[in-house]
Structures are given as structure tokens and as C-alpha cells.
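Down below is the structure, laid out as C-alpha cells.
As you look at this complex, bear in mind that one protein chain is not there, while each of the others sits in place.
Note that the chains are named A, B and C in the order they appear, and that numbering of residues resets to 1 at the start of each chain.
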Amino acid sequence: MNTQDRLPEDRIKLKRVGIRDLKTLIKIKRKGKEYWHTPKISIYIDLSEERKGIHMSRLIECIIEALEEEIKEEHYSLEALGRNILEKVRIKHTYQRGEISFSSELPLIKKTPKSRKSTVEVHDVHVKVIYDGTWKKVLRVEVIGNTLCPHALEVSGKTHIQRAKGRLEIECEFEKDISLEEMIDVVEESFSSRVYTLLKSEDEADVIKSMHENPMFVEDVTRRILERSKKFGCRAKAECISYESIHRHNVYSEGEI
Amino acid sequence: MNTQDRLPEDRIKLKRVGIRDLKTLIKIKRKGKEYWHTPKISIYIDLSEERKGIHMSRLIECIIEALEEEIKEEHYSLEALGRNILEKVRIKHTYQRGEISFSSELPLIKKTPKSRKSTVEVHDVHVKVIYDGTWKKVLRVEVIGNTLCPHALEVSGKTHIQRAKGRLEIECEFEKDISLEEMIDVVEESFSSRVYTLLKSEDEADVIKSMHENPMFVEDVTRRILERSKKFGCRAKAECISYESIHRHNVYSEGEI
Amino acid sequence: MNTQDRLPEDRIKLKRVGIRDLKTLIKIKRKGKEYWHTPKISIYIDLSEERKGIHMSRLIECIIEALEEEIKEEHYSLEALGRNILEKVRIKHTYQRGEISFSSELPLIKKTPKSRKSTVEVHDVHVKVIYDGTWKKVLRVEVIGNTLCPHALEVSGKTHIQRAKGRLEIECEFEKDISLEEMIDVVEESFSSRVYTLLKSEDEADVIKSMHENPMFVEDVTRRILERSKKFGCRAKAECISYESIHRHNVYSEGEI
Partner (left out) sequence: MNTQDRLPEDRIKLKRVGIRDLKTLIKIKRKGKEYWHTPKISIYIDLSEERKGIHMSRLIECIIEALEEEIKEEHYSLEALGRNILEKVRIKHTYQRGEISFSSELPLIKKTPKSRKSTVEVHDVHVKVIYDGTWKKVLRVEVIGNTLCPHALEVSGKTHIQRAKGRLEIECEFEKDISLEEMIDVVEESFSSRVYTLLKSEDEADVIKSMHENPMFVEDVTRRILERSKKFGCRAKAECISYESIHRHNVYSEGEI
């Protein structure tokens, strides 16, 4: 009998046991475009109070098998791949609840606001698939923008401005069709201004104008993200952190719908 | 009327609004010993759908006032200080739910196992106080140890060993008397062996002996932490992450009682 | 006259002025294989004591232009792309010394040692190109492995084992033909054992055997990397950091040839 299959000394059920921060290469084809990810993958299953340990290598085998099929069959999203892996695990290893997550980056091609030049913008994305009888997914994006303080502007005509980061996390049934691109767009639209990697003079002037026309607290950004996320029809959690230019610390806001 | 006190454009309640990662200096006197912390402090209150923003500077004023009293009156724990700050905030700013957390380090003086030399061991600690009608606290410690694989040992007589990190988080009513030191002790006792900053030859031999006598999976470490935490009589969450010596990735286990 | 082109208040020459941690998408074709990177790019030029500032957006334009050509002309390495960018910058912006660096990851397909299964291993890589009259490059790889302590093994027959990270950095003239793959191989061969993402039972036994047959201090790993790097015929710097399983701290070794 394998060491893992014995009775554990302490008979306690565990919720998550598995692999954390495994890096690998994943190629996704989606609507005619190709995306290469080298994500950090975490995969966990639960463990009954009757068994000492899980078989870690089976989790990795399932990841590798799914990726090999990938090359032939072309998965169309990280979610689909994640579900495929969890289904393979269920054949090799009993579990009641399983989850797999991918932390990666999504490069998007955009146009600068005035000069209309091409620019690539890279965003942090996080995709999780959960099975606990039904299939669910959690999608998360983190997007850079900025805040311009409305209070100081009102009081003195001058104000402070800073980089901010917005985060949107959506939890829904697996089949729901929500793209990371749409979610990124919701967050970007919720700042004082969008930001860009390339800015020609006319673009920079446009971004500065936009910031001054849209003074926003972190509270405003968070609420705007939530308001715009209502269209997804799911549970949504939004955060905004602002790296204050007048303080050493950050300001933060968080809410849910 | 202050900008913050106006109606927001999007009428959505927010759960957490405030300051993140403020650093300051805190001196605690506890049972005759003095502890200096330069923690990262985060403090959040909720915000009704009727107000555009909170008054951030009032949160900071309350922190500073509480710390100044500290110098005269001597607080005896980060929890007590946190509650004092949240009580001050309630006078200056309406809220239904408030929380403050301190991320810091706790240096403890220990004896090496055999040579009985003095050594200082520093652990990461996290203390949170929550008010939402009643007062609660969340205490968390992170402790370094190791795992020695029982499966490989059994199969081949030889095995792999690695650094691991254990984490214990306890949530309870504010008045409950639980010390971070006791929690650290629970985690340290749950590894294949404790580790030390100083190890003379005889101590090193003792640690290696202890590791080989206590082969443990991350699952075993997590369950052992939970089993030993039953004495606290509270909701406890335990984690163990093992920085595998035979893999690039980590293995992980998590459970709750 | 542009603000940047004015005389600065303090007439001091600066060595590095530019962009740090810009993320973008880069596709490299090399020996029939395709590699997609989303690296962090930093690009700096020097600035004479006669000018207040550099024109930051020109650096970004050159990156974007080079990447667009890329799509048509297919660059064969990050080094070649970096040189292309720095050459473009020289047309748009005076400088005496310029440098560009890419921090990225390299996924390599390997076979497990015994079961001969395919596995993907991802390594951190760093490529820098410098122009200061002549063209140079600096190549760096970071590779995970392990150390098994020879001293404890000798003294007590038992020992401690832990994850370690090796780093090799090579500085040479631009034209020198050295691949990141060869450098990764040099580091991997220098540990007590290579590590793998996938390990079937027979592979795990092989890795454990290899560790026990090759006890090594961080000093040994560092010297072995340097010894094996002599074949490159360049200035080489090697480091090894070992995440000790018997201590909270790490041990470290560094040398140059």
C-alpha cells in the first residue's frame, strides 16, 4: 500500500492539497488569434480524513497530457483547458472538490487616442476553474490607470494625480461567455484616464485632458467598475488601489455586487 | 459641503475604503518585555451608497493619536492598539464595519537544541481587529520549517528534504487570550524539525536526526497544526507550502477546523 | 525649444536615463522554433550635462518600430532585436552609451531521466545589449536545482537537502555565438541533481540517487558552473543561493572567471 493511501495520524479533512506555482508553456487559439502563456498554475483537490496524502505526480501528468492534446486539438481558452485537466484528474484520483488556476498576462493591441498609432498593452489576468459537483469559474483582471483627486481640485484649483491599479473579479457558472478583454475594458474605462505604452505629444495632451476632466477618488473608480460590470449579470468584486503622489502609503477601495 | 460628503454618481455601498500599507513605529509593552514594530498598517471602513468618499486623513489622525497615547499609557498588544484606533475613528467618522491590520515581525529568543546557546528567531505575524457590531480579531503567524518525504523514504531508504513554511490563522472574539508566541510554537512543532538561526555541529546533527525521525508530507504538517490548534477553541485555518528540492514548483496543503 | 533640450539647472552628466519595466509582446524565430516573450524591457541612454532631459517617447517608438519589422523580417534572438532597437534610437536621439535589457522566461522541452516522458521546464533569462562605441552583450540565466550537504553526510551519514538556485552571467562581444540553452545546461549540470516538473516514481528515485551521489556545498556548485563556463571563453560570473532546510536564512556563493 502506498504511503499516501494509509490512514493519517490526525484524522482531519483537508480542503486544498496540490501543486502551487508550476510554470509551463500553453498555446491558446481563440477566434483566429493565437496566445502563448507561461502562466503560474496551481491545482488543488480535497483530501478525505481517511488518507494520508494525495498523489501529486498524477496532477502534473494530467496537466502535461492535456497540453499535449492541446497541440492537436487547440483549446480555445484557459478555462476550457483548466476544465479538461480537472476532468482528467477525476479519472486518476478521487476528489469531491477540485480547482485549478492560471496566473498569466494578456497582451492586447490598441490604438493611441489621437495619433492612432499601434501600441501593445499587457495586463495581468487570472483564471480559475472550480468543480464541486457543478462547474464554476472565477475570472480576474488587473489594469493600470490613474486617479486625479476631486477634493483638492475643488478646494484649490490644483490637485494631485497618481498611478492606480484596478481589479475586477467575476465568479460565474462555467458556461457563461465572458471574455477577459471585455473585463479589461470595463476597468480601463473606470479611471480618470486610460494609460498607454506609447504616447506621442498629442496623445499625452489628450490623456492629461481626460484626467483633468474626470477627477476620481478610488471610491469612484471602484463603483464605476461595479456599475459597468452589472452587464455581466454575475457576482463581481472590484478593487482600486491608488499609489498616492502626496503620501508614502496607498489608498484603497473595495466593493461587491 | 465637502466633496467626500456629496452623493456618488454610482449609488453602490462599498465594504472597505481606507489606507493600505502605511508604515509607522509602534512600541508595545507586554509582560515586562518591550517590542518595537514598524508594521505595515491597513485600515478600512465601509461607505454607504449615499456618500462619495471617506475622509482618509481622519484615519491617519486616529492612528497618530493612539500612538501618542501609547507613549504615555503603554498598550500591551497590537490588538489593543488596533481596537483603540478603530474606537477613535468611530468618533470622527461614521461606519458600520471597520477593520485594521498590522503586518509585522516577532523576534523570539530561543535556545539551540543541544548546545543550549541563545539564538534569535524572527517570525512574520499579522494581527487584524474587526468591528461590525461586535469586536473580533484574526491572528496569523508564518513560520519556517521543513518536510522530509515519507513516501520516498519508505520506497528507497533515501529521500528528499526541503524548506517549508507553515501558516496558522485564528479568528475569535476580541477578548480571547491567545498569544502569537503560542501560535508560533504550534506551527514549529508540526514540521519534520524546527529550524534555528545558529546551529553548532551537535545542534545540526540533532536537527537532521529529528527530520529523519519525522518524515512528513505537507498534508501531515497541515493536519498536525490543526490538531494542535484545537486547544485554542476557535476557528483555525492552517497551510503548509513546501519548496520542493526535486521540483521547480511548490507543493501546498490547506485545511480548517 | 523643447523643455528637454534646455540647459539643466545642475550641470551633471547622467549615465542611464530611460524606460524601466515596459512590458510588450515579442516573437522570436530561431532555428525553426518560435518563442513568444512578454518580457520586461528596460532601455537607457546617457545624457550630457548640457541637456535637461531625454525624449522618452522616442525610445518607445523605436521599440515599437523594431517589433513591427520583426513581424515581417523575423528576428532570430532577443540580442538581435535589442541591437536593432538601439540602432534606431541612435538615429532619433544622440547618445554616447546606450543599453537595452529583456527579462523573460525560456520554456524548454526535456525528457524525464528514467521514464523518458516529455516535460516542459521554464527558466528565467535576461539579455542585455550595450553600445558604447563597440557592441557588447550580457546573457544571464537563473536555474533551479538543489544542494545536499557533504559535511553533514560525512559526519553523521545523514544530511540535509534543499532547493537551490544557480545563476550564470556572461559578458562578451556582440557577435559571440552563445545560446541561453547552453548556459542553462551548464548550470543544471552543476547541482547535486537536476530537477524536473514531472517525475514518475522511477524518475524521483533517480533524482534522489543523484543528489546522494553528488553532495555539494554552494561553493562547489559555483565553482562547477565557472569551470564548465570556461568553454565559452568569456568573462563569466556565477552565483548559487541555497534555501537551507535547517535554517531560516539562505547560504550564498559567488565567483568570477
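The rule we apply is simple: a contact is a pair of C-beta atoms (placed from the backbone, for glycine too) under 8 Å apart; a residue touches a chain by one contact, two chains touch by 3 or more.
Bear in mind that the values here come from a model prediction, so they are computed numbers and not experimental data.
Asks: Of the residues B:86, B:186, B:199 or B:241, I need the one that contacts the missing chain.
Replies: Only one of B:86, B:186, B:199 or B:241 touches the chain omitted from view, namely B:199.
Asks: In the complete assembly, which of A:80, A:152, A:172 or A:257 touches the absent chain?
Replies: Answer from the full complex: A:152 touches the omitted chain.
Asks: Check the options C:28, C:54 or C:86 and report the residue that touches the missing chain.
Replies: Result: among the candidates, C:54 touches the missing chain.
Asks: Can you name the residues of subunit B that touch the chain not displayed here?
Replies: 22-25, 36, 38, 57, 60-61, 64, 67-68, 105, 107, 117-120, 122, 197-201, 204
Asks: Go through subunit A and note every residue touching the omitted chain.
Replies: Looking at subunit A, the ones touching the missing chain are residues 121-122, 144, 146, 152, 155-156, 158-163, 193, 195-197, 199, 201, 204-205, 207-209, 211-212, 243-249.
Asks: Residue by residue, what part of subunit C touches the chain that was omitted?
Replies: Within subunit C, the residues that touch the unshown chain are 2-4, 8-10, 12-23, 42, 44, 47, 52-54, 56, 150-151, 154-155, 217-220, 222-224, 226-227, 241, 248-257.
The criterion applied here is as follows: only the chains that are shown with their structure count from here on.
Asks: At what distance in angstrom does the C-alpha mean of subunit B lie from that of subunit A?
Replies: Comparing mean C-alpha positions, subunit B is 26 Å from subunit A.
Asks: Using the touch definition from the top, which residues of subunit A touch two or more other chains?
Replies: In subunit A, residues 22-23 touch at least two other chains, as defined above.
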